[in-house]
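One chain of protein is taken out of this complex; the other chains stay put.
So, subunit A:
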Amino acid sequence: MYAFEIERPTSVAEAVTALGTEEAQPLGGGQTLIPTLKQRLAMPSKLVALTAIADMKYVRRDGDTLAIGGGTTHGTVAKEAATHFPGLAGLAARIGDPAVRNRGTIGGSIANNDPSACYPSAALACGATIVTNTREIAADDYFQGMFMTALEEGEIVTEVRFPIPEKSAYMKFEQIASRFPLVGVFVAKYADRVGVGVTGASNDGVFRWSEAEEALAGDFSADAVAGLTAPDASDMISDLHGTGAYRAHLIGVMTKRGVAAAS
């Protein structure tokens, strides 16, 4: 790692001030950023650790909405969201491994927008609201391609707000070495619509499979997906773990399984 200073503010306001320094970078749970720093792929002058901000760690239900503080770990979401939103708790419970889930945070995952991260698929499928220290951003406007988001320099994800679906499930086809999804699909059924968020597959990062959403809105069954044409394989990631065509095929398979498993 290159040398840098580290600060540990205890409030969002202090963190925002600390991030005003040139080349300062926020540090969530660090489960992606620390390995990145070790490879010298980033050279911040200062890291602003968000882990000491108690106000950013919570899972709160407010009517039909589940609000999760940006600093909440995957392990906490897995436990505390289980009764309110089992689909999301199930997603969180399968990120990384137990030690990673005790550090990694929802805000960090959403801010990094890794093309194979799990949370962005749920945020998109549910039409979540990404709350920052300055504004609220609709998920559809927030995710802007691989590692790209609507966040400005120094902006912090303080909360992610999910409308709780009637039924949902996350299906992850693991890349066996990294355990990241080779393809992950989050299916969320609401009274008036269905959301299908796909991660791990596309060259453009997380996306909504709108054809499946339309088909499932009329008939929420695996059969409704069966007749659909798979997303265009030429838009999909092709690497030694799987071709674009393979990933495109998996999207259909995982969506069907998600519909069948939704609870």
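FYI, a contact is a pair of C-beta atoms (placed from the backbone, for glycine too) under 8 Å apart; a residue touches a chain by one contact, two chains touch by 3 or more; residues count from 1.
Just so we're on the same page, contacts and distances are computed from a predicted model.
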- Note on the structure: Among "Carbon-monoxide dehydrogenase small subunit", "Electron transfer flavoprotein subunit beta", "Hydrogenase 4 subunit B" or "Multiple sugar transport system permease protein", UniProt's protein name for the complex chain that is not shown is "Carbon-monoxide dehydrogenase small subunit"
- Contact residue for the chain not shown (choose from A:Ala13, A:Ile34 or A:Met148): A:Ile34
- Query: Looking at A:Phe4, A:Tyr58, A:Phe220 or A:Tyr246, which makes contact with the chain not pictured?
  - Reply: A:Phe4
- Message: By the contact criterion defined above, which parts of subunit A meet the unshown chain? Give residue numbers in ascending order.
- Response: 1-6, 8, 27, 30-31, 34-35, 37-38, 46-47, 49, 51-52, 75, 96-100, 102-103, 179
